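As you look at this complex, bear in mind that one protein chain is not there, while each of the others sits in place.
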Amino acid sequence: MNLFIDIASWFFFSLGGLVLIVGALGMVRLPDFWSRIHAAGMIDTIGAEFMLVGMMLQSGLTLTTLKLLLIGLFIFIAGPTATHAIANAAWSAGEKPQGLARDDSARFAEGEKA
Amino acid sequence: MMIAVDLILFAFLILTAIAIARLRNLFAVAMLSGLFSLLAAGLFVALDAVDVAFTEAAVGGGVSTIFMLGALALMPREEKRPVHGALLPLVLCLVTGAALVYGTIDMPAFGSPDAPVQRHVGPEYLARALPETGVPNVVTAVLASYRGYDTLGETTVIFVAAISVLMILGISLGSGRQKGGE
Amino acid sequence: MTYLVAASAALFVAMLLVIIRAFAGPTLYDRILAVNSFGTLTVILIGMLGYLAERPDFLDIALLYALFNFVGTIAVLKFVRYRSLGRSAAGSGAEG
Partner (left out) sequence: MTAGTARTIALGAALFGFWLVLSGHFTPFLLLMGVVSSALCVWIVARMEPIDETAVPLGLRPSLLLYWLWLGGEIVKSNIAVARMILARRISLLPRFILVPTSQQSDMGRVIFANSITLTPGTVTVETGGKALLVHALAESFSTSLPDMDRRVTAIEGR
């Protein structure tokens, strides 16, 4: 049983660590702010949550696990809110990506006025 | 293992400090100093100074970044080029740093059980805090019970300072400057 | 124990890359995004340090950091957008 838990948490740690590194690599490699948001999304979701799950498996059914659960829940809810706030602030400051394949933002603005 | 963590965090800290010194865009400097505080707080955790890390996270990472941005609204975006050379300040910093490092040589090793701080009144407080105050955390017991009036005065000072800063920034920003952005 | 070390190493690599983005910018929003991601990484790192040093009470600080990171990011953005902290969004929503 102990071995099984160790293997499970090893799995979550390595996968989470891998996603963290790939996400951070994306923050450096991707060409503009708008694509980098998605790399940050990787860090905030799978990266952080899998690491937390790995830690939860390490501590078993204790108060520590409950705290980790709270941290996980908070990152799960506040993470995307912060990401959206950054994207929204950049958008309303007139920051726009180059080379859009499709752009509905004009239609969106019209729909809001109507 | 913890030594490696300390060293890596410290290397990041130095890297951030160099970047802050070299950047001229003040918004970037404000953001990076927030990052610097996060790193410093992580370092405090690694050094087992949990309560200091708490304070650093709250004050350094949160409040002071926002106050710095508030001050930035009253200032130009770019830092001015210094009119004098960097040599004299550099020498001054190096000398001060060397003196401080020289001073630490006399200090007992980090976490050493023979250090005066561990042998003087420390054990007394550790033994008596729980039965005397009923507070499970010794740091809290000392802060809020043994020196409760001192802490009350301290928090009052910080509260008044925060209110005054907010008032200064709030009043001068009230002159109808609307939306901005980079 | 070894995988804790490996996971911390992965965290440090990710932190370094995010720091590079925070240095490089180029826009203000890149930096805010980088500092926000760095905050998430710090939360995980502090939790991890708790396990490395076998002091799970570090998690309280990790929780506090998660809260502060969110509030800090929102405050910075609010400031950048409206140039003030005291006003609500409705007060200066000329085009927002």
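Note that the chains take the letters A, B and C in the order they are written out, and that residue 1 is the start of every chain.
Methods note: a contact is a pair of C-beta atoms (placed from the backbone, for glycine too) under 8 Å apart; a residue touches a chain by one contact, two chains touch by 3 or more.
Since this is a predicted model, take the numbers as computed values, not measurements.
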Interface with the undisplayed chain - residues on subunit A: 19, 22-23, 25-26, 29-31, 34-35, 37-39, 41-42, 45-46, 63, 66-67, 70, 76-77, 79-81, 83-84, 87-88, 91-92, 97, 99-105, 107-108, 111-112
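The criterion applied here is as follows: only the chains that are shown with their structure count from here on.
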Mean-CA-position distance for subunit B and subunit A (Å): 28
Intercentroid distance (Cα basis), subunit C paired with subunit A, Å: 12
Inter-centroid spacing, subunit C versus subunit B (mean Cα positions, whole Å): 17
Touching two or more other chains - residues of subunit A: 89, 92-93, 95
Overlap residues in subunit C, where contacts from two or more other chains coincide: 15-16, 27, 29, 32, 34, 60, 69, 80-81, 95-96
Contact set on subunit B toward subunit C in their complex: 1-2, 5, 8, 12, 15-16, 19, 23, 25, 27-28, 31-32, 34-35, 38-39, 41-42, 45-46, 48, 50, 53-54, 57-58, 61-62, 65-66, 69-70, 73, 166, 169-170, 173-174, 177-182
For the subunit A and subunit C complex, residues of the former touching the latter: 9-10, 13-14, 16-18, 20-21, 23-25, 27-28, 33, 36-37, 40, 43-44, 47-48, 51-52, 54-55, 58-59, 62, 64, 67-68, 70-71, 74-75, 78-79, 81-83, 85-86, 89-90, 92-93, 95
List of subunit C residues in touch with subunit B within their complex: 5, 8, 12, 15-16, 19, 22-23, 25, 27-29, 31-32, 34-35, 38-39, 42, 45-46, 49, 52-53, 55, 57-58, 60-61, 64-65, 68-69, 71-72, 75-76, 79-86, 92, 94-96
